[in-house]
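Complex shown without one protein chain; remaining protein chains in place.
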Amino acid sequence: MDWLFFFEITLAGLGTGGLYALTAIAFVLIYKATRVINLAIGEMLMVGAYLFFGAAVGWALPWWLAIILALLGGGALGMVLERGVIRPLLGENPISVFMVTIGLGSILIGMVELIWTANPRSLPNFFPTDPIFIGEAFLAPKTFWSFVVAAVVIAVFLLLFRFWRGGVALRATASDQGAAYSMGINVPAVYSLAWGLAGVIAAGAGILLGSIGGISSDMGLFGLTVLVVVIVGGLDSVLGALLAGLLIGWMESMAGVYLGGEYEHLVTFILLMVVLLFRPWGLFGTREIERL
Amino acid sequence: MRIGSPKESYIADEALFRTRTQWVWLWLLLAVLIAYPFVANLYWLFLVCLISINIISATGLNILTGYTGQVSLGQAAFMGVGAYTVAWLDNNTGSPFFINLLAGAGMATLVGLIAGLPSLRVKGLYLAIATIGASFILQFIFINWESVTRGTRGINIEPPSVLGVTLDNPDTFYWLVMPIMVVMVLLAANLFRTRIGRAFIAIRDRDISASVLGINLPFYKLMSFGIASFYAGIAGGLYAYFFGAINPESFPLLMSIFFLAAIIVGGMGTILGSILGAIFMTLTPEILRYGVDILSPYIDNAPQILSPLRTAVFGALIVGFLLFEPHGLAEIWRRVRRFFHLWPFRT
Partner (left out) sequence: MHILSVDGLTLSFGGVHALRGVDMQVAKGSITAVIGPNGAGKTSLFNSISGFYRPQEGRVVFQGEDITRLRPPHRAALGIGRTFQNIALFRGMTVLDNVKLGAHVRMRTGLLSALWYLGKARREEAEIRKQIEREVFDFLEIDHIRRHPVANLPYGLQKRVELARALAMRPKLLMLDEPVAGMNREEKEDMARFILDVKEQWDTTVLMVEHDMGMVMDISDQVYVLNFGQLIAAGKPSEVQANPEVIKAYLGSGDIHSLRQRLGGKTRAA
């Protein structure tokens, strides 16, 4: 076995895994606050990437300004979705809410294709292009830098989640909505905040993902792998999302190289089935107890 | 209730169609279905054949999702299993049409039962996600099991022939698919007059109480999966014969979403809902196409906007109905009927 090669693949896998973890955090954020399984997370990510594309290429803005606009746009999208579609359905059958997010995903894809057509595009590169070596192992600079950015964003997020007032309100709401209400926390505002933040994070992940592999209207499929990540990690576990993200990124890259590209997602979904059969609440999730 | 010997009157009271008006409407509907191919052109016959196939699949999904409460995003993949089985048999054994169709449905049932296994451990949304996983795995098999599926090239299927007549056109195919559709819908309607259908609904409404009252949850959940995939298998087999060619892209995840949308729009947990939903969702793209055609002089690249428009409208229909009309077209229909007091279907 060629250990250097193995190491390089591992690094590449962890690179993608970082993006999975980042998007998974957006997902978990929404789930924790509103108990919604948001299947449109991949499409929110896609919209973020296209907003960046629109600003940077369409309007020819400098890349940093385009990023800011795309992030703001993603946040606004999250809040609009929450306020307009999710909130009226909260408290209804969770299955309805789930299906609504499927519908939302479809709408977002349609809109993006209407505006930018379904053709794949590439994003302007804003990462340094010097080759990266870790020891002797070579790592594509885009992968490296996107991993670094993802890691930094995740770290900032975790700090916010722990120490910022909004983060505290979020955690309180997640653990007990009724209690949060009675403590004077503005729960609807927390919903908005969670969806808005998730929108920002998803948009960021979309820009990173797009800058590595280009963008297209079906890049929302990335969200399906993220779904597997959060199931494996445990729907309400931030730690689970991080670890499972890295794990699945690594697994996919291994499968892709050693078994062939078509196996990449197969292993993911087989892992999904195994976890659902044997440990449906995930590695770090809370097990729900049923009552009569 | 009419007066007669008590037993007779109960049988009458349990009937699918109970009043005279209902029977009149039923015969009228049947007459229309028989007369239809003599008045409709090929395009409209094509559409009705497609609608019939979709009604079959939507009915199956509605049994599983609308009645039993097990959300599935695998219906298209199960159709694929039926279609590939039919195609393989058609290419390799030359066995007759009906055998192939049943074998396809049987294979789909088998795969559906396996895909339904997670439903014994997980519920609702988790299950939906498991079925997404199952779809992906099946898609992978369609693409990569080259010796059977011929990979991305797909398989061609000879048109079926029944009693020496080759059904290679919508006007002949109609006579095959329409009766099958009617029978499948009636079977489904019957199911919900019996203990099995009631068990399904009980599982949807309160699974734990149902279990305490004597419903064996794993057994009935799997049965529901089996039935839904049997319907999908029949629909898929018919699809393969109807289009004469299939490939892995014939049964994408989007198509499963299409069927989910159909039962949401039509009405979950009603037979009528599956029918109305399938009609509505099959016609929507046609109406959009028509609309775009009309607009084409006024906007450039009109043909390109059709596909995205369709995607967006599908999504909007799902969202709109869930938000504003969660019981779907069937409920709207019921309101209209209450107004006029006429329609035959009780369900």
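In this document, chain identifiers A and B correspond to the written order of the chains, with residue numbering beginning at 1 in each.
We adopt the following convention: a residue touches a chain if its C-beta (ideal position, glycine included) is under 8 Å from a C-beta of that chain, and two chains touch if they have at least 3 such contacts.
Since the structure is predicted, the reported quantities are computational estimates derived from the model, not experimental observations.
S.K.: Among B:170, B:237, B:269 or B:308, which one touches the chain that has been omitted from the display?
M.R.: Among B:170, B:237, B:269 or B:308, only B:269 touches the chain that is not shown.
S.K.: Just name the one of B:14, B:146, B:249 or B:286 that touches the chain not displayed here.
M.R.: Only one of B:14, B:146, B:249 or B:286 touches the chain omitted from view, namely B:14.
S.K.: Considering the whole complex, which of B:123, B:150, B:204 or B:221 touches the chain not shown?
M.R.: Answer from the full complex: B:204 touches the omitted chain.
S.K.: In the full complex, which bits of chain B touch the chain not displayed? Write them out.
M.R.: Looking at chain B, the ones touching the missing chain are residues 6-7, 10-11, 13-14, 187, 190-191, 193-199, 201-202, 204-206, 208-217, 223, 227, 269.
As a convention for this text, only the chains that are shown with their structure count from here on.
S.K.: Averaged over CA atoms, how far is the centre of chain A from the centre of chain B? Could you give it in whole Å?
M.R.: 33
S.K.: Using the touch rule from the top, collect the residues of chain A that touch chain B in their complex.
M.R.: It comes out as residues 37, 85, 88-89, 92, 94-96, 98-100, 102-114, 117-118, 217, 224, 227-228, 231, 262, 265-266, 269-270, 272-273, 276-278, 280, 290, 292.
S.K.: Can you list the chain B residues touching chain A in their complex?
M.R.: Against chain A, chain B makes touches at 69, 71, 117-118, 121-122, 124-126, 128-130, 132-134, 136-137, 140, 143-144, 208-209, 212, 257, 260-261, 264, 304-305, 307-319, 322-323, 326.
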